[in-house]
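With one protein chain withheld, the remaining protein chains of the complex are depicted in position.
Let's look at chain A:
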Amino acid sequence: MYIITEGGPKALDLNFTKEVSQRSGEDIQSCYQCQKCASGCPIAEYGEMDTNQVLRMIQFGLKDELLKSKAIWVCVGCETCGARCPNGIRIAAVMDALREMAIEEGVAPGDKDIYLFHQCFLDSVQSLGRVHEATMLMKYKLKSGHLFDDVGVGLKMFLKGKLALFPHSVPTKTEVRRIFDWAKNKKSGN
């Protein structure tokens, strides 16, 4: 079976449909495009496609288009769509699965700042066992090039004693590192 896209006819990749369903644990085929998810989506205007379109694209097996899309990265995981879906599809879990597949397949993230932020956050957890906000944000700024954003508010936070200069590291971080090794070594699924 083929589908006509803007880029010409494409074969339906039903393995992709199956893999997203398995990883997310959600019955994506049950979506009948009522668009209730998109109507309540707080960030609908920031991706290039609506939530219901993401589900339709999974049904059609449009893997490349989805994994490189901005939509899967700007989804903030608020779970509004899933709470309102008449078929009980937890779309936030579907978005998690799509992002994870994009990372595993080495697809350039549709929004590099968001992915970089997640990496900086998790690096902090991996090395300290907890997040140290000051060093995590500094690392993000250096790597993203957004050096001077939020300098004023950062200073205000510091003066209010809300940004500790030195990180606190917990002994349990050895167990945390074991979890990171386990999570990163094998391909995951639900």
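What we mean here is this: contacts are C-beta pairs under 8 Å (C-beta built on N, C-alpha and C of every residue); 3 or more make two chains touch, one makes a residue touch a chain; residues count from 1.
Keep in mind that, in the parts below, contacts and distances are computed from a predicted model.
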Choices "Heterodisulfide reductase subunit B", "Ribose transport system ATP-binding protein", "Arginine ABC transporter permease protein ArtM" or "Alpha-ketoacid dehydrogenase subunit beta" - which one is the UniProt name of the chain not shown: "Heterodisulfide reductase subunit B"
Hidden partner chain, touching residue among A:Glu19, A:Asp50 or A:Asp111: A:Asp111
Interface residues of chain A (partner: the chain not displayed): 23, 42-43, 46, 74, 76-80, 82-83, 90, 95-97, 99-100, 103, 111, 113-119, 121-122, 125, 129-134, 137, 140, 144, 149-150, 153, 156-157, 160-164, 168, 170-173, 175-176, 178-180, 182-184, 186, 188-190
